[in-house]
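Presented below is the structure to which this report refers.
In this view, the complex is presented without one of its protein chains, the others remaining in place.
Should a chain be cited, it is by its letter among A and B, assigned in written order, with residues numbered from 1 in that chain.
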Amino acid sequence: MTRTIFSALFSHWRRNPLHLITLLAGLALGTALWSGVQAINAEARASYDAAAATLGEGTYAQIVAQDGAAIPQQTYVGLRRAGWLVSPVVEGDLGRVRIVGIDPLTAPRGIGPVSVGGGADLGAFVTGTGQILARADTLAALPETDATVIITPDVAPNTAIVDIGLAQRLLGRAGQIDRLIVLPEQPIKRRPLDTIAPGLIETAPPDSSEVARLTDSFHLNLTAFGLLSFVVGLFIVHGAIGLAFEQRRPMVRTLRALGVPLRRLIWLMAVELATLGLIAGLVGVALGYVVAAALLPDVAATLRGLYGADVSGQLTLRPAWWISGLAIAVGGTAVASAGALWSLARMPLLASAQPRAWVMARQGVALSMLSLTLLMLAGGLAIWGQGLSAGFIMLGALLVGGALALPPLLTLALRFGQARARSPVAQWFWADTRQQVPGLSLALMALLLAMTANVGVSTMVSSFRLTFVGFLDQRLASELYVSATDAAQAERIAAVAMAQGVVVLPILAVDAKVAGQPAEIYGARDHATYRDNWQLLRAVPDAWSVLARGEGVLVNEQLYRRADLDLGTMVPIAPGLELPIVGIYGDYGNPVGQVILNDAVFTRQFPDVTALRFGLRLDPSKVDAFRAALRDQAGVADSAMVDQAVIKAMSLSVFERTFTVTTALNILTLAVAGFAMLMSLLTLAVMRLPQLAPVWALGLPRRRLAALDLLRAVVLAALTGALALPLGLALAWALLAVVNVEAFGWRLPMYLFPMDYLRLGALALLAATLAALWPAWRLSRMPPTQLLGVFRNER
Amino acid sequence: MLLSLRDVTKTYPGAEAPVLQRISLDLHAGEMLALTGESGSGKSTLLHLTGGLDTADRGIVAIDGTDLTPLDDPGRAALRRGTVGVIFQQFNLIPSLTVAANIAFQARLAGRYNPDRVQRLTTRLGLGDHLGKYPEQLSGGQQQRVAIARTLAPQPRLVLADEPTGNLDEATADTVFALLCELVAETGAGLILVTHSERLAARLGRRLHLRAGQLT
Partner (left out) sequence: MNVKLIAILLWLPFQAMAQGFAGLGTDAEGFAQPRPDTRLQFPADHGPHPDYRIEWWYLTANLTGPDGTPYGLQWTLFRSALAPRDGQGWDTPQLWMGHAAVTTPDAHYVTERLARGGIGQAGVTAAPFAAWIDDWRMEGPDLDTLRLTASGPDFAYDVGLTAMGPLVLHGQNGYSVKSSAGQASHYYSQPFYQLSGTLTLPEGDIAVTGTAWLDREWSSQPLAQDQTGWDWFSLSFNSGDKLMGFVLRGSSDYTSATWITAEGTTTALPDGAFTAKPLSHHSVAGRMVPVEWRVRLPEKDVDVEIKALNPDAWMATSVPYWEGPVTISGSHDGVGYLEMTGYDD
């Protein structure tokens, strides 16, 4: 019996290949969108993690030679024998590949390849000709050596991990070490570093720079886009499955009447759909891979810009997103078909087999209520919600609530149109459009969400860029930033600067607790640099002069929000010193609070703190010459001098890349939504014949009907777009003002970009028109006999 | 006794009066019964109860002495597969299967597919030239012949026909009706024919009239 039932179920797809293709394509596209974004996300993260793990940077304190030279191996042994748990690293380039030599016996857990594959063998790694662990593409770029190569995908891009002995041999650096990783757990009773190796300095685990911290925001960006694409994908999957059921309701009834048990039928349909979901999922993941591969070079460039470290532009097939992609396809299919199967199970055998789409109108009230509830939940969370997860739940409630509000709002708008219509054709047009809303609602919801996501994410990214560029101008006002190793060098730097007439702005800072929050207290010299460049979010009149007189402080937004401060609030800075807040400044990317004091007040309060970092104001064209002077006369290492122009250019290029990625994803989402609409229109085309035939018979030519159908799609898309704009802005607001605040403690100002929205609207209309074009063309060429068939008795 | 109804009562949810009220009825194998009545008189409901498509509120519907009332969905589905065959006014063919596959479908479901018998039926019903076509390519009369062939292929003991010619013109209806009666008679099955055509009803051996849920 099972085979007979399957033959009937499959005959539907064989007879209507277009239905099958639309179902598979809908599922595959939804999956592709999701897995593409996931792939980019996963790859970006994996690249970071591999880079951080390979280099041991970011997590561990390090010991380097003060003069930047190599550390003799004997010094390393001396440190170990003095109780310092340090692990040696030697690095260098071999061809274009960065060779990192480690000692696996002393390296902290997680350094080097995160896990070495099945061929791992410590003996082979440390002795004999050795082994080289790297990604396949890196290995291909390596010159020939006698070591065995082992493909290890977890190694950072363009980096090869080898034993330190082999690294010294390959790089011709016998007995030399570049840096020592300091393990977090050290034995008690260890001698101070300067008594063992005076030339070495220990650097704390790098407190990631302001610019690097913004990468977290970039991730949030991608994560948000992943979430949005997930919702859009889910709607598309739901739509595709829903249609597959609609089309087959009459057949299901017939099968049951002929004696097919209900339970078996439902099981077989579930198996059938799971199979289709799996096939479509595989295609979708493959498609997602293509999407990700196309976009990844840009993302890679973005990350390379941020980290300065190599991030592979190549995609590794990761089991995680194969699995997540298939899960979204099969899971989405399951979620979507569960409802449909449930309604099939409850459908009385003798009920009319009319497609449910037309019945859906009756559920309108329930859906409107649900929508209202969700929107209220979103609103409530926006006001009272706490924490990042509340932020994300709010996003979800906002999106789904907004989507569910679409059909009733469309119906309302179309009723309004109908009431205004004068000519009979116009009246019929509005009424007929309204009747189609239930059938098209899933596709329109997908379009709505796609447009919403686009408006929201574009707004977010653009706001982000504007804010960030402004912030860079403010923060990186000095042309050159220099760090001194000690007070003596600081004095030499000041002397060199004085001799050349360069303005020195010392950066005085001390860690403290302010208003119960961890914070940094900065001393700032009164200089035009600050007055001209810093924009305060809120300030009392003439705040800079008050600050210069030492009669007030500035605090950053993070501290202002977390400690619930306000202008005029007295802030205890140190015992016996309390000053009012005269201004609040944006401090994007900084996790902790900040207070800025006048430098004279600072020095009085913290006499022990000497400035080791300086901002230097000078003619940009003289930066190179001055760097050379600092190097030669004050012994400042190159790595201790940062050219502001370089940072700025790098940061800006990052955002350009972000834009490319965002735009590409925008277009992709719209295309997918357009496809969902095409599917719905094609299905409706058949069902609508009984409605169209009388109008045709009454004298409206097919071409006219087709044109009206096209117009109908545009009207629906335009109405959808009208709702998408406020929803998208709400989304952007939620991302900038809720999620970002919860995640990072600072709020991004929101800017509006009307031209962008216009362009997006035009793109959405274009997508809708393209989707409606083919069904309309088919209608305009429909043989009259087919329309006549509606009136034939036998139907 | 092939079919036996005792005090069968059925009320649709929300309806005030029962659609069937204490109906009792017997049918022997080989007996052909015409059931007439106005729209809403309950004749289709009676047919559906007999075919296990619906369940009675009270009373007994027994086929070959077995009560259908306690059967669950799989049990009633099994009944429809093998013992009872239903012919609908709307034909209810599977649009995506060819004529041949449609005819063989129910017999295959019932596990009683016999190619010779199917061949005989198609010849008798004049469908031989249409086996490779799809239902939508056939006229209404042809489609109903396909439905008759499908129903008779597994050799049901009881054939239930719900206005089988209601969608056909008079001439076609007569031909199809004659064929149906002839073929059912050959198998010795029982037949209940629901119709509002007095003309067709008059051609069957036994007639019952339903009015307001009661047999008259």
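Note that a residue touches a chain if its C-beta (ideal position, glycine included) is under 8 Å from a C-beta of that chain, and two chains touch if they have at least 3 such contacts.
This one's a predicted model, so the numbers in the text were calculated from it and none came from an experiment.
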item	value
Contacts of the hidden chain among displayed chains	A
Residue among A:Ile188, A:Ile383, A:Ala419 or A:Met755 touching the omitted chain	A:Ile188
Residue in contact with the excluded chain [from A:Ala107, A:Leu404, A:Ala732 or A:Met750]	A:Ala107
Chain A, residues in touch with the chain not shown (by the definition above)	73-74, 77, 80-83, 85, 102-107, 109-116, 120-123, 126-128, 130, 163-166, 168, 174, 185-190
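The rule is short, and it goes like this: only the chains that are shown with their structure count from here on.
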item	value
Distance between the centres, which are taken as Cα means, of chain B and chain A, whole angstrom	62
Partner chain B, residues of chain A touching it in the complex	1, 4-5, 7-8, 11-12, 14-16, 250-251, 253-264, 349-350, 793-794
Partner chain A, residues of chain B touching it in the complex	48, 53-54, 73-74, 77-82, 86, 88, 92-97, 101, 105-106, 108-111, 134, 139-140, 143, 150, 167, 169
